[in-house]
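Once you've had a glance at the structure underneath, I'll fire off some questions.
For this view, one protein chain was removed and the others were kept in their places.
Let's look at subunit A:
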Amino acid sequence: MPEPSVSQPRRVLIANRGEIALRITRACRLLGLHSIGIHSEADASLAHLRLVDETICIGPAAASGSYLDAARVLRAAELTNTDIIHPGYGFLSENADFAEAVEQSGRTLAGPTAAIMRLMGDKISAKQQMRRSGVPCLPGTDDALPTNRSEAQTICDAIGYPLIVKAAGGGGGRGMRVVMTAADLRDAIETAREEAGRAFGNPSVYAERFLQHPRHIEIQVLADRQGNAVWLGARDCSIQRRHQKLVEEAPAIGIDPQAIAELGERCANACTLMGYTGAGTFEFLYEDGAFSFIEMNTRLQVEHPVTEMTTGIDIVREQLLIAMGEPLSFTQADILTQGHAIECRINAEDPESFRPAPGKVTHWRAPGGPGVRIDTHLYDGYVVPPNYDSLIAKLIVHGTDRTDALNRMHAALSEMQITGIATTTPLHLRLMNEPGVREGSVSVHYLEALMRKSGS
């Protein structure tokens, strides 16, 4: 694979914190790039700041005044003479206005263009684009539902019930209503519109068929600036709570590999057609042998390591090379997946109530052994601040097959020690022994049903 030449952009600003900032720092060091770490006032002791070439405090602890403040991040980029900004995930990573401001400043965002972010950030235009590219979508409206009630009713009756009304500009469950019968439609549309307007400043909603027991399957893609695009296998992220993933794995078991390969090809082709660049993920619901597009994440995903473990491709390194203008150095035929990988998100949360549990980590011991990887910014004495997301570590294992990976994960979770704060580790340990998880192919409702059953 190519190494950067002297004339290429070399100064990378890491516009994030925690484990992903450390992950990006490592990729910069691997490529010999000059790395710049930004941080809030609460984050001066983050692990990656000891490894980067330059650091700068950009604002107060509140994310709104630091990591989410596009003007401050851009000013930091200007002050440090940055060429490339890597946004990681969350914060500004899918903010099209920020991407546009980066472009206008003459810098490069490690990701797609602002225009592509806008196209795929709007659920309606994204779905239209997917239909044009031959990516399967749920039966539903191709445009926003009309404000005329009887017209909306006619359209929804044609889709069939149950259906779901969703905000065009939304996500995270807001502006979303499940409609089981035609009688419930009018109230659902009105409340979804009202919520969408308040939450996203865009009251447009659309409707599509509601699947009752789907799995969450996603396809990782990489696309360069020369028009080449590849897919790197599928992930199963069905173990989630309130739309937050807790366990992810690759490959997705119990699905015909040929069907996944056909879907992957369509995703890669969609990237080429729209001019996508960088890493991205196409998310699907899978039920009764059919895939249905939900949305595209135009950024790096938290769960990217399971794909890295099964393909041997360093996705963050590839993101940086693409941002530097390098073509992909491999083709689809070069990509082989091997074994099975699982990731557990270790959050600083009560394992039963899921309430955030910030505080001082008095003792941290990482697990080890063959096939065990830990992506974390933890160290003895680190204080988890209350201001940000509660993800503190990602424990990833790679085994010869799924059973081997589950066994390795259980052993690694048992070996890992985090004291001083509550974490989700006990829940993960329990999950690795649950019959449903051992068997595999659970739906997105599995974990919440399990928690209800056990009274949590």
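Everything below uses one rule, namely that a residue touches a chain if its C-beta (ideal position, glycine included) is under 8 Å from a C-beta of that chain, and two chains touch if they have at least 3 such contacts; residues count from 1.
Methods note: contacts and distances are computed from a predicted model.
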- Out of "Monosaccharide ABC transporter membrane protein (CUT2 family)", "Lipoyl-binding domain-containing protein", "Transketolase family protein" or "histidine kinase", the chain not pictured bears the UniProt name "Lipoyl-binding domain-containing protein"
- Message: From the list A:10, A:75, A:118 or A:430, pick the residue that touches the absent chain.
- Response: A:75
- Among A:18, A:59, A:170 or A:420, choose the residue that contacts the chain missing from this document, as touch is defined above. A:59
- Task: Spell out, residue by residue, where the missing chain touches subunit A.
- Result: 41, 55-60, 71-72, 75-76, 79-80
